[in-house]
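A single protein chain has been omitted; all remaining protein chains appear in their positions.
This part shows chain A:
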Amino acid sequence: MMEVVPENAPEHCPGTQSEDAGKASACAGCPNQTICASGQIKEPDPDIAKIAECLSHVKHKILVFSGKGGVGKSTVTANLGFSLSSNPEQEVGILDIDICGPSMPRIMGVMNEQVHSSGYGWSPIYVEDNLSIMSPGFLLSSPKDAVIWRGAKKNGLIKQFLRDVDWGELDYLLIDTPPGTSDEHLSIVNFLSKAGIDGAVIVTTPQEVALLDVRKEINFCKKLNLPIIGIIENMSKLVCPKCQHTSIIFPPTAKGVAGMAREMQVPYLGDIPLDPLVGKCGDNGKSLPHTFPTSPSAIAYKNITEKVQKFCLNNVAPTSEDTIN
């Protein structure tokens, strides 16, 4: 299916879904001009309905966003996953769509696994009986392999992950994304438009240079009518393991994360300290909530997970057919 702005499009392509598609002056000479002008590609992408069908047994879908890189999206996704699956009655899946930097296999301790196919599709990798994961990391044959793909190719893989993975019945599907507001983010929201997304959790660190990007991410969600479950403030403070002295490593200026959340009228889900145990677990593929359950970070994750669950249970995931305020 043609992407909204195909890779071979000219610089001022109006977009394949535009009224001017194929007719604008910029379209002259474009290889897609005839097909755009014919109106064929404004028809809905049949894969979107297929994806909705494949994910019909997934009760809640949550996107994990951040404008900023390195704030801990993947770590937060993993620990939310571990927290949710600590209830043995709950089935949890994690989809990693950070194609260039797929961290999830390492963080979840399943780095050297390979994906197998069955008649039902690709089988996700099971971390625990009730916690499974799919990541582009499983498709790379060596840790040195780089995925040097432009946007359109990345979108193709994301679609495959949504359409062709045999998730089975899930209570929660958490989707870890790369930083930014680009192809992957537009595509995941588009591809799930019929399946429905409960909402997005946005991760940040306290400093203003991170908040700059988070505000953009909030506005991105608002533009796409994507509900925001809330903001998580990661790496809020460091407690010295030796003397218990608290230090603020990433100093907030102005109102801080909670103030920004209030100003932008989005929920503040809580803060997670900058804890060497978190990094240690991530590097060794261990579950923080299981390995260090009484640590301040694990308690913070438990509290945040409860709020996320409450949001999902109280709100119906909107789809493209709903009118959203």
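Here is the rule we go by: contacts are C-beta pairs under 8 Å (C-beta built on N, C-alpha and C of every residue); 3 or more make two chains touch, one makes a residue touch a chain; residues count from 1.
FYI, contacts and distances are computed from a predicted model.
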Next on the checklist: For the chain not present in this complex, what protein name does its UniProt entry give, out of "Cytosolic Fe-S cluster assembly factor NUBP2 homolog", "Serine/threonine-protein phosphatase 2A 55 kDa regulatory subunit B", "DSBA-like thioredoxin domain-containing protein" or "Large ribosomal subunit protein bL20m"?
Outcome noted: "Cytosolic Fe-S cluster assembly factor NUBP2 homolog"
Checklist entry - Among the options A:31, A:44, A:69 or A:293, which residue touches the chain absent from this view? => result A:69
Item to check | Candidate in contact with the missing chain, chosen from A:56, A:253 or A:315 | outcome: A:253
Checklist outcome for this item: From A:181, A:236, A:287 or A:305, the answer for touching the chain not displayed is A:181
Checklist entry - Which one touches the absent chain: A:121, A:151 or A:227? => result A:151
Next on the checklist: For review purposes, identify every residue of chain A that touches the missing chain, sorted by number.
Outcome noted: 3-7, 9, 11, 13, 67-71, 74, 100-101, 103, 106-107, 143-152, 154, 178-183, 185-186, 205, 207-209, 212-213, 215-217, 219-220, 223, 238, 240-243, 245, 247-251, 253, 274, 276, 279-280, 282-283
